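One chain of protein is taken out of this complex; the other chains stay put.
Note that the chains take the letters A and B in the order they are written out, and that residue 1 is the start of every chain.
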Amino acid sequence: MTRRAADEHIAPESHVIPISLYVVIWAALMVGTGLTVFAASVDLGIFNIVVALLIATIKGTLVVLFFMHLRYSTKLTMVTVVAAICFLLIMFSLSMTDYLTRGWSTLH
Amino acid sequence: MDLQVAEHALQHHFADMEQQQETSTFGMWMFLLTEIMFFGGLFCAYLVYRSSYYEAFVEGSQKMNIWLGATNTAVLICSSLTMALGVRAAQTGKKKLMVVLLLITILFGLGFLGIKGVEYHEHWENHEFPGPNFHFQTIDKTPPVDPQHTEIYFSLYWAMTGLHALHMIIGVGLVTWIILGGLAGAYTPAYFTPVEVVGLYWHFVDLVWIYLFPLLYLISKKHGGG
Partner (left out) sequence: MATAVQTVERENYLNSNYGIKSWLLTTDHKRIAMLYLVSITAMFWIGGFFAMLIRLNLLTPTGDLVTSDTYNKLFTMHGIIMVFFFLIPSVPAVIGNFCIPLMVGAKDLAFPRVNLLSWYIYLLGAITALTAMVTGGVDTGWTFYTPFSTTYSSTHVIGAAVGIFITGFSSILTGLNFIVTIHRMRAPGLTWRRLPLFCWSNYAAALIMVLGTPVIAITLLLVAFERAFNIGVFNPQLGGDPLLFQHLFWFYSHPAVYIMILPGMGVISEIVTCFSRKRVFGYEFVALASIAIAVLGFLVWAHHMFVAGISVYAALVFSLLSYFVAIPSAVKVFNWTATMYKGSIRYETPMLYAFGFIGLFTIGGLTGIFLASLGLDVHVHDTYFIVAHFHYVMVGGMVMAYMAGLHFWWPKMSGRMYPEAWAKLSALLVFVGFNTTFFPQFILGYMGAPRRYHAYPPEFQVLNVLSTAGASILAVGYVLPMIYFLWSLRYGELAPPNPWNAVGLEWMTPSPPPTHNFDETPIVTWEAYDYEHQPQEEVTVGH
């Protein structure tokens, strides 16, 4: 059994993220929340949803990269996250091929 | 002492702690992938109905209390900070600090659930729970444009936030478990995987809310509620 030598007690996660970085991310998330609420009060028409989702995605990315340590994780973990997003988008987009085209006239 | 804890925690089918830690973390990411798809079904339903019945969704969304929703968003973000710092405390061997930070995390979580409870109560009183007792009144008392589909909006609201709240409750339970383990000295810089893994779960629950808030509360510029 390949076991690490006992006196080598290597902490599995060797990187320690500085507290300041966590606080900066937190601040960014709070600002983002404020921005989201503010942007909703401005009438941007069709772009309201785009802005809202954009801000949410930026916030989400910060949470995933830094709070969840994806930035410091293996490539495999990143592939997992990307895969989840991809299949979610597949479910959304292919379903919408139905809903968006139902009103279209039929082929002749 | 650290080493003994780590060695005791090493499961027999792993070659070493590093393999165990990487495997456990990967396992939790995989589980979160399934959670993304689980919530994803509801998001898909939301997407379909919102795109087809936008006006009805706008009217429903206007009955949401944006300030409570925004507060809850802030509460969760703060809880993520304390959670991340708590994991860091475990990683650097600061047991007491970890316990304190995780306790604060739980308080934030309970705060979120409390605010949610207040909102639910109000929606319930307003007959905004779908079913035979559903009766929708717009925010400015004008006739609703499409009450049938506003009921669908509320179905999705209750389903999505309800599922999210359930995950919060489970999260609070998991963090409690970690605190108990921490108090008993189970975690050291050489072995704090359970803390890290529960942290991942907690952040995920925060992440879901980051999307729920704008999608459910902020659909249109004409926001009211209070």
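Some observations on this one:
Everything that follows uses one rule, which is that a residue touches a chain if its C-beta (ideal position, glycine included) is under 8 Å from a C-beta of that chain, and two chains touch if they have at least 3 such contacts.
Just so it is clear, the model here is predicted, and its values are computed rather than measured.
Considering A:Ile19, A:Val50 or A:Ala83, the position touching the chain not shown turns out to be A:Ala83 (whole complex). Checked against the hidden chain, the listed residues B:Leu10, B:Ala45, B:Ala74 or B:Ile169 yield one contact partner: B:Ala45.
Residue positions on chain A in contact with the hidden chain: 1-2, 76, 83-84, 87, 90-91, 94-95, 97-99, 101-102, 104, 106-107, in rising order. Considering the complete assembly, chain B touches the hidden chain via residues 11-13, 15, 19, 22-23, 26-27, 30-31, 33-35, 37-42, 44-45, 48-49, 52-53, 130-132, 146, 148-149, 151-152, 155-156, 159, 163.
To be clear about the criterion, only the chains that are shown with their structure count from here on.
Chain A and chain B, compared by their mean Cα positions, are separated by 14 Å. Against chain A, the residues of chain B that register as touching in their complex are 2-3, 6-7, 15-18, 20-22, 25-26, 29-30, 32-33, 36-37, 40-41, 43-44, 47-48, 51-52, 66, 70, 73-74, 77-78, 80-81, 83-85, 88, 91-92, 189-191, 193, 196, 199-200, 203-204, 206-207, 210-211, 213-215, 218-221, 223.
For chain A in complex with chain B, the residues that touch the partner chain are 1-4, 6, 9-13, 16-17, 19, 22-23, 25-26, 29-30, 33-34, 36-37, 40-44, 48-49, 52-53, 55-56, 59-60, 63-64, 66-69, 73-74, 76-77, 80-81, 83-85, 87-88, 91-92, 95-96, 99-100.
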